[in-house]
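Only one protein chain is missing; all other protein chains are in place.
Chain lettering (A and B) follows the sequence in which the chains are written, and residue indices restart at 1 in each chain.
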Amino acid sequence: MSEGPIVSGRDPRFERTLYAHVGKPDAHTLDYYLSHGGYEAAKKALTQMTPDEVIEEVKRSGLRGRGGAGFPTGLKWSFMPKDDGQQHYIIMNADESEPGSFKDRYILEDDPHQAIEGMILAGYAIRATKGYIYIRGEYRKGYDRLVAAIEEAYARGFLGKNLFGSGFDFDLYVHRGAGAYICGEETALMNSLEGFRGNPRLKPPFPAQKGLFGKPTTINNVETLASVVHIVARGADWFASMGYDKSKGMKLYQVSGPAKRPGVYELPMGTTFRELIFDWAGGVKEPIKAIIPGGSSTPMLPFTDEILDTPMDYEHLAEKGSMLGTGGVILIPESVCVVDAIWNLVRFYGHESCGKCTPCREGVAGWLVKLLGQLERGQGKPGDLELIEDLLDNIEGKAFCPLADAAVWPVRGALRHFRHEFEHHIEEGTCAVHGGSRWG
Amino acid sequence: MGFFDDKQDWLEIVFRNYPPENRRAAVMPLLRKVQQEEGYVSEERIREIAELIGTTPTQVRGVMSFYSYYQAVPTGKYHLQVCATLSCKLAGAEELWDALRAELGIGPGEVTPDGLFSIQKVECLGACHVGPVVQVNDEPYVECVTKERLKALLEGLRAGKRLEEIELPGPCGHHVREEEA
Partner (left out) sequence: MVRLRINDREIEVPEGTSVLDAVFHAGYDVPYFCSERYLSPVGACRMCLVKVGTPRKGPDGEWIKDEDGRPKIFWFPKLMAACTTRVSEGMVVDTLADEVKKAQAGMVEFTLENHPLDCPVCDKGGACELQDRAYEYGLFEKYYTETQNGLKSVLYTRYAFTRRHADKHHKLSEFIVLDRERCIHCKRCVRYFEEIPGEEVLDFIERGVHTFIGSEEWPLPTGFSGNITDICPVGALLDLTARFRARNWEFERTPTFDLTDAAMSAIWVDSRSGKIERIRAREHPELNEIWISDAARFGHGWTKEGRLSRPLLRKDGKLVEASFEEAAAFLAERLAAVKPEAVGLYLAADGTMEEGYAFAEAARVLGTPHYGFENATRFPVSTLPAASFIDLLASEFALVVGDPAEEMPVLYLRLQEFLKGITPAPRYFHGTPIADLRLEEYMPRRPERLATFAAYPTRLFAFAGVSGVYAPGSVAALFQALLAAMNGKRLPEVPGVPEEAVREAAGRFLEAEARTIVVGADVLEDPEAAELAGEIARAKGAHVIAMPPAANARGLELAGLYPEKGAGFGEAGAKAVVYAGATPPAEALKGASLKVFALPQLDALAQAEADLVLPTKTYYEKRGLVLNAEGRLLELRPAPTAPPEAMDGIEALAFVLEALGRRVPARSVLEARTRLHERLKVPLELPEEGTLFRPRVRLPARRSGEAGGTLYLRPTMWRARMLRDERVRRALGETPLFVHPETARAEGLSEGMRVEVVTPYGQAPAVVALDGRIAPGFFQLPGYGRGTGRRVGFRILVPSGGAA
């Protein structure tokens, strides 16, 4: 077990970092944070490294964005202009609204200084002296903790002017959302932060050229930035020792649905579903038939041995026709009708469509929602599935932003693996499975 | 009197969060303040906010109506937001919603006659492992809302308790640390 990459949480070389302190009393305070090596990475970077060296380290680590798309973080940072004399911004995307995802929440609530330190590091690397944390409006506790932590950090000189005597200034602000999934999309987020409707913006110009308030901007997920703290503290090689190929480092996996111990588990990239669900999440409470691997937009997979033994990372999941996404695993029990479950998700995307573009507004929110709703109510007609598939074709890859695709993929996944349940709905006018009340 | 007249200090702090030439960026915190204190955002407040941030009421309404948190019609003292998305559904959110409707005798957009409660279905709140989840106003979540916990919650609220004072029966594990595994 001590040879090769670390790809299991049981590997003795694996050590938890992102969630090392989550859940511990007072972990959210500055004193606690400092007594556990807090702000050492920031100090090291600001006093011993150049911004480019920080970017280089992050590049070498192989870190990819944890917000869902998996874009290499160091590369993204290197797109920021240098010496252009403009204000740059770093934004932490704490909108966390993808169903099945709740990993960023506990960093914000229990370890906010980790998030702040990640912001300082990123700000330093991309030469941004101002940062915003866009936190979803509903995260009240996270917001309160963040605000308190920022206050503490200012008071003790970890934010503000001339950090660590390095000459680098950094100001941090928090902006609260108000209930719109689309505001997690980076350009919509910037519109929302600027006080406009949260519609996504055209790219180009890309945020690195013209982002928040028209200035060069980088947006990263909470987990991504928290990971940077540990990359700087422990080195790129340490980070890259976890995971396979192009999926490196530790990852916050989430389990929801009828697991015995649903929750967030920090594990190395490449951990298998089996290990996550059975070793860490305590196994299942009832028979499971499907698994949504990485948040609601990733196509569901059947709960088979083959899938259970698949490492959860970008490449392996792509091979199986799905995606790592946010690492939010949702278990679908045997007793729940897949049509019901998919209808629930499509309805979600319909509700969250921003309305800007035709295929998403009319295709997803208007038509797909109605068709699946009809199907779900047992009023489907022969030919509906073909029609749905044709609509999916007309939506996928044609919308302005990826939200519409995010609505398409779960339906595709369900039709690929559980078509019979849809057919049953059409033929019999009712679900193939009938579970009782799920409310305890 | 205007809503913000006696909140000049607060306003100043909010505006300090954004570049001075981007006053309209403050539209969301301003709307939130109104929603928190008045339970909804009236036309009058829309106009007031537009004035404060230097834009038109049309733009403020455009922003306000985009988000599900801001309400255009008055809500109860306790606005109960029930997560209805998949993981919470798997934990019984639909039954919870039906029970809540029956118990309070209201639908979305309505307020109980005593002015205490209004209800809204909302989308995933980011607490999928502890569903079903209910959020009261702008407070921290009420998680694992079983029948017993719902009953205790409503009783507590009716009794005028603050949310954090209400004892909710039963466990609700967060499972976010390896020691617990």
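The definition used in the following text is that a contact is a pair of C-beta atoms (placed from the backbone, for glycine too) under 8 Å apart; a residue touches a chain by one contact, two chains touch by 3 or more.
Note that the structure is a prediction, hence the values are computed from the model and not measured.
Enquirer: One chain isn't shown here. Among A:Arg197, A:Lys215, A:Lys289 or A:Arg438, which residue touches it?
Expert: Considering all chains, including the one not shown, the answer is A:Arg197.
Enquirer: Which of A:Arg127, A:Arg361 or A:Arg438 touches the chain that is not shown?
Expert: From the options A:Arg127, A:Arg361 or A:Arg438, the contact with the absent chain belongs to A:Arg361.
Enquirer: Of the residues B:Pro19, B:Gly62, B:Gly156 or B:Gly173, which one touches the chain left out of the display?
Expert: Residue touching the chain left out of view: B:Gly62.
Enquirer: May I ask you to list the residues on subunit A that touch the chain which is not drawn?
Expert: 180, 196-198, 202, 204, 214, 350-359, 361-363, 365-367, 369-370, 387, 390-391, 393-394, 397-400
Enquirer: Can you name the residues of subunit B that touch the chain not displayed here?
Expert: Where subunit B meets the chain not shown: residues 43, 46-47, 55-62, 65-66.
Everything below uses one rule, namely that only the chains that are shown with their structure count from here on.
Enquirer: For subunit A and subunit B, let me know how many angstrom lie between their CA-based centres, rounded off.
Expert: 23
Enquirer: Subunit B touches which residues of subunit A in the complex?
Expert: 9, 16, 19, 22-24, 87, 96-102, 104-106, 110, 136-141, 173-181, 192-198, 213, 254-258, 261-266, 279-282, 292, 296, 328, 330-333, 336, 340-341, 344-345, 348, 351-352, 354, 437-440
Enquirer: Sort out for me which residues of subunit B touch subunit A in the complex.
Expert: So the residues of subunit B touching subunit A come out as 17-19, 22, 24-29, 31-32, 53, 55, 59, 62-63, 66-70, 81, 84-87, 89-96, 99, 122-132, 135, 138-141, 146-147, 173-178, 180-181.
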